[in-house]
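Only a single protein chain was left out; the remaining protein chains are all shown in position.
Up next, chain A:
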């Protein structure tokens, strides 16, 4: 009961003041960690393993392997390449899950449970308690360019110029020449290049901002780099608009809209 009250207070505090853990390592109450361990062992351990190494018994029968938390490397973040994720990033991953993997959305878990999980997951890697890892450089997706045929066409041009097609294919179907050779992530697991024309194959891309963040932060632990230093902010938004249009079937793979295609006939 005491643990529940403390967890509730901690959670309310979290929502009032925003997520901690951006400027310095967080120092959650012991009760929160104990609660997190209890929830983790019940809900997460079958896949991620009790010690967070991603080697739970379920990992042997699924293709996309569960995250190994001990390395402190996370693909989907709002922080710059090589940085740890923020607490909000971890909370979002638990809440939304990932398409085309075995990780479901745990939005039905109580906020207290999810917050306790975030804190407990961070205990698996020493990186989270190392002050040298902080402050985290959080990327704010500002300056968005509205989705328009022009922006989509520019995004297509950038897609070709930056040779995204080498992995993702000219049509975005994940069948580029480099993809044929196969990729492995930092943990030695095979990676499937997603078909960007199939919304069910893309792990996290429900908004243009999600896609912009992927180009800006890169996916740590995977061959997908950050394009922050090679593309301008504006170019990354155009590219994000093009990929969003591709995923959601708004544009044809060559960047043209249906109207443009008709006018050419």
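Definition applied: a residue touches a chain if its C-beta (ideal position, glycine included) is under 8 Å from a C-beta of that chain, and two chains touch if they have at least 3 such contacts; residues count from 1.
Definition applied: contacts and distances are computed from a predicted model.
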Listed names "FeS cluster assembly protein SufB", "Succinate dehydrogenase", "Beta-barrel porin-2, OmpL-like. bbp2" or "Spermidine/putrescine ABC transporter permease", matching UniProt entry of the absent chain: "Beta-barrel porin-2, OmpL-like. bbp2"
Sole residue of A:31, A:55 or A:175 that reaches the chain not shown, by the stated touch rule: A:55
Positions on chain A contacted by the hidden chain, ascending: 38-39, 41-43, 45-47, 49-51, 53, 55-63, 97, 99-106, 108-109, 113, 200
